[in-house]
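First comes the structure, then the notes that go with it.
Note that one protein chain of the assembly has been removed; the remaining protein chains are unaltered in position.
Take a look at subunit A:
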């Protein structure tokens, strides 16, 4: 087997030392739903895994006036059961709930979904929409990277060897703000996004949209924040013309490929439709506050 060593740090500092000091290739193990499959092919290079699940802060989440602090290795099953988080960030929970099966959600984590950096990852557009930031620990201290800048390519994130995603932090939302995530798959469960849209919408008491963040997934190398789509909504009452303009901006920003899940033209169209629908859902939620 390519995995030749297994380490279990109990603190972030210890993990950083272990990651830096490895003389083989090293990977961080959270839920393992991607990593264990990727390490199975014979003949690949010897690999050390550093299991971060014994670090308490990796496995817990808290939400208060300071916003959400999410342990990157907490399982999606545990996260989606958290009504306190769902009531503030329903779109993030929707995205986590779409990852794989019940069994996969029992292990898979948000930090893993993010670090694995699939273009079709469901939680990445949802995290970008709510303005989530990655706190990265490393040998030279900590740095903070916005989620939209964390993923740099297909399967590639911005962390160097020795660095570790320590925490995911989301600022507290403004009043009358909510989020939503929608993806399209040809069936209703157990598939990978053809296109996805994560949105966060702020409304005022007059029903005018005062702020928006629109992110799209599975239609480019990385999930994209689309400021032009947000600009089409801000100042409007989300009339059909504003929604159409946001959809058009999202379609225009997308750079999809054609594969067995859908053609580029189809994805470009569908991502606009998803943005429109997700905006309506998030706005409805915001106005119900």
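The rule is simple: a residue touches a chain if its C-beta (ideal position, glycine included) is under 8 Å from a C-beta of that chain, and two chains touch if they have at least 3 such contacts; residues count from 1.
As a working rule, contacts and distances are computed from a predicted model.
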So one subunit is absent here. Using its UniProt record, which name fits best from "Transketolase", "Xanthine dehydrogenase family protein, small subunit", "Nitrite reductase" or "1-deoxy-D-xylulose-5-phosphate synthase"? "Xanthine dehydrogenase family protein, small subunit"
One chain isn't shown here. Among A:39, A:123, A:167 or A:254, which residue touches it? A:39
Touching the hidden chain in the complete assembly: which of A:45, A:83 or A:189 does that? A:189
Touch assignment to the omitted chain, from A:23, A:102 or A:205, lands on A:102
Pick out the residues on subunit A that sit against the missing chain. 1-6, 29, 31-33, 36-37, 39-40, 47, 49, 51, 53, 75, 77, 100-104, 106-107, 189-190
